[in-house]
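Let's look at chain A:
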Amino acid sequence: MAGEKEKKVSKEEVKEERKPKAPAAEEAAKKKAAAPKDEAPQEPQVDVDTLPLVKRVKEVKGEFIEDVKYFRGEITFVVEKEVIVDLCHFLKDDSETRFDFLTEVIGTHYPEREKPFEVVYHLYSTSKKHRVRIKVQLAEDEEVESVFPVWRSATWYEREVYDMLGIRFANHPDLKRILLPDDWEGHPLRKDYPLQGPPGYREAWIKAHCASTNKL
Partner candidate 1 sequence: MAQELVLVVIKMIVVFAVALLIVAYLTYFERKIIGHMQLRLGPMRVGPHGLLQPIADGLKLFVKEDIVPHDSDRWTFYFAPILNLVCALVLLAVIPFSYNFMVTRLNIGVLYVLSLASVGTIALLLAGWSSGSKYPILGGLRSAAQIFSYEIFLGFSIMGVLMISGSLDLVKIVEAQSKVWNIVYQPVAFVVYVIAALGELNRVPFDLPEAENELVAGFHTEYSGFKFAYFFLAEYANMIVVSCMAVILFLGGWKGPVLPGIVWFLIKMCAFFYFFIWVRATFPRYRYDQFMRIGWKIMLPIALANIVVTGVVMMLV
Partner candidate 2 sequence: MMEKGLMDKGSVEGQVTEDLMRDTLKTREMWLNMGPQHPSTHGVLRLILALEGERIVDTEIVIGYLHRGMEKLAEAKTYPQFLPYTDRLDYISSHAMNFGYVLAVEKLMGIEVPERAQYIRVMMAELTRISSHLIWLATHALDIGAMTVFLYCFREREMILDLFEMACGARLTTSYFRIGGVAHDLPDGFIEQAREFCKIFPKKAQDYDDLILKNRIWLSRTVNVAKISGEEGLNLGLTGPNIRGSGVYWDIRKDEPYSNYDKLDWEIAVEHGCDVYARYLVRLKEMRESCKIVSQCLDILEKLDGPVMAKVPKVIKPPEGEVYASVEAPKGELGFYIVSDGSPKPYRLKIRAPSFANLISVPTMVRGHMVADVIAVIGSIDVVLGEVDR
């Protein structure tokens, strides 16, 4: 069929492109070093301050914003953890931003950073149809305030962040584990938590619960 032939051609082309490695690779490496790392070949250069959302937020709450990033059409604000609830109230109520929907609250662990934990909020506006991402960076054992007063769905998202990463949220109505059993120890999505689970756990569980002594 036509589609398969085309696919074969493209595979060959890809192979050809990879063959002359040595001289082209050096040039490519130099190009990469020169260009900023988070830009793909087709990414257009955009001055973030011209974007209407960034302008509005900087206009009213400029002192909250630490950094603004723009990648693949998405705006990211990096803010300090103290201002998060204030900023969220603003973003929800302001007539130009109107972020009435909290899509998700996500936690990530970057162990090599000074502040290893990051809490990411994704917001969406059903009326203006735009999205934004807000990031808060936290040190070990630092707490960030829950955005539950702004969007009530935050309760479950933050519980999951606590469950998986151990980040605590202040003033959360009911912070406890959600996906794992209540008596689980450890926070799996941390980078130092092994994929197979805590060492010895599986064997201990099998021994405690399985009648036969066969190793599974």
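The candidate set was assembled so that all candidates are chains of the complex that A comes from, given by their letters.
Worth a mention:
In this text, a residue touches a chain if its C-beta (ideal position, glycine included) is under 8 Å from a C-beta of that chain, and two chains touch if they have at least 3 such contacts; residues count from 1.
Since the model is a prediction, treat every value here as computed from it, not as a measurement.
Within this complex, chain A touches only one of the listed candidates (1 or 2), namely 2. On the chain A side of its complex with candidate 2, the touching residues are 1-4, 6-7, 10, 13-14, 37-43, 71-72, 74, 76, 100-104, 106, 108, 120, 122, 126, 129, 131, 133, 151-153, 155-157, 164, 173-174, 176-182, 188-189, 193, 195.
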